[in-house]
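Of the protein chains in this complex, all but one are displayed in their positions.
Then we have chain A:
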């Protein structure tokens, strides 16, 4: 198929960006979206132009590095996938595809489609851990039975890949789904109880400090999340925060 691409080009964080049009031809429907971008970049390099910078790494939908906003949707039109797993069979010959970076005040553009998500790092550093040193002498892994239900729910929350689609798609640029997922994982496990109060307070405080917006329950994040992280995690985080504020 032949396509027209409208792509956000921006030299660096200081420069002003703009949409630029490109054409690609003979794109196979079996290609992944990023393989289509590879074709474009090969074309640009051969023409002596600068290729489009975009983040990507594992191309298996798990590292969370890829981050495009395609036709107005984080990770494009398919559901439950990251951009690297989006396939060209979702598009038709002659389509015009608009490709932008994830946009949020807390995700400044570094270049073209690459954004700076270090705000996520700082939130994790504020409390996204259990304080246990490596010793080899922690208690036996089976010492505390954990109900299958709780373990599975914790796993569902822990499956977040930190890509930022929830923020990019939210009209408030809220990071509540991302933070709620981490808070929930630990809130559901006995190991997470000891530091539960400080964890939720510190992570939420850091989230606010980074300039993410509030949650108004529109639920767009849950729809666009490539890993299907549920809104329940936001509710659980709010409950944890309420509990913490009473202690």
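We take it that a residue touches a chain if its C-beta (ideal position, glycine included) is under 8 Å from a C-beta of that chain, and two chains touch if they have at least 3 such contacts; residues count from 1.
Keep this in mind: contacts and distances are computed from a predicted model.
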Listed names "Thiamine-binding periplasmic protein", "Cytochrome oxidase subunit I profile domain-containing protein", "succinate dehydrogenase" or "RNA polymerase sigma factor SigI", with the criterion being the UniProt name of the chain not displayed: "succinate dehydrogenase"
Touch with the omitted chain, as defined above, among A:23, A:89 or A:243: A:89
Candidates A:64, A:101, A:180 or A:213 - the one touching the absent chain: A:64
Touching residues (missing chain, whole complex) on chain A: 11-12, 28, 30-32, 34-35, 38-39, 42, 44-46, 48-51, 53, 55-65, 78, 80-81, 85, 87, 89, 110-111, 114, 116-118, 120-121, 124-126, 128-136, 138-142, 145-148, 151-152, 154-155, 158-159, 161-162, 185-186, 189, 191-192
